[in-house]
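For this depiction, one protein chain was excluded, whereas all remaining protein chains were kept in their positions.
Now for chain A:
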Amino acid sequence: MSQDVVADRIAKEIAENPVMLYMKGTAMFPQCGFSARVVQILSHMNVPFATANVLEDPELRDGIKQFSQWPTIPQLYVKGEFVGGCDIITEMYQTGELTSLMAENGIAHSVAA
């Protein structure tokens, strides 16, 4: 797949999936601690989300880093906007910003206990 084909695929995926997580492994079997933590946070908030396993697709693994100008995985997108990696999502979860981000975007979630 050429660079723009990957970029087009990403653009389509983040448009079609309100909450899209590019990760190592799958939600059921995360293969990296940082990816697992973001899955855990989203699951704890009962947020429905789609995932893509960059370990299965080396071109996606590089393409996503170009797309967001962000060098690491996982990467979380909400309503087509890049939100951040594990650190930022964890910090936003702890401060409640993630809950308000979901609310502002009309995304179903349960209020973090």
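Heads up, the rule we're going with is that contacts are C-beta pairs under 8 Å (C-beta built on N, C-alpha and C of every residue); 3 or more make two chains touch, one makes a residue touch a chain; residues count from 1.
Just so it is clear, contacts and distances are computed from a predicted model.
Colleague: Refer to UniProt and select, among "Phosphate transport system permease protein", "Cytochrome bc1 complex cytochrome b subunit", "Thiosulfate oxidation carrier protein SoxY" or "BolA family transcriptional regulator", the name of the complex member that is left out.
Modeller: For the chain not displayed, UniProt's protein name is "BolA family transcriptional regulator".
Colleague: Out of A:A7, A:L55 or A:I88, which touches the unshown chain?
Modeller: For the chain that is not drawn, the touching residue is A:I88.
Colleague: Which of these touches the unseen chain: A:Q31, A:T72 or A:S100?
Modeller: Touches the omitted chain: A:T72.
Colleague: For chain A, which residues reach the chain that was dropped from this view?
Modeller: Touching the missing chain: residues 34, 65, 69-73, 82-85, 87-88, 91-92.
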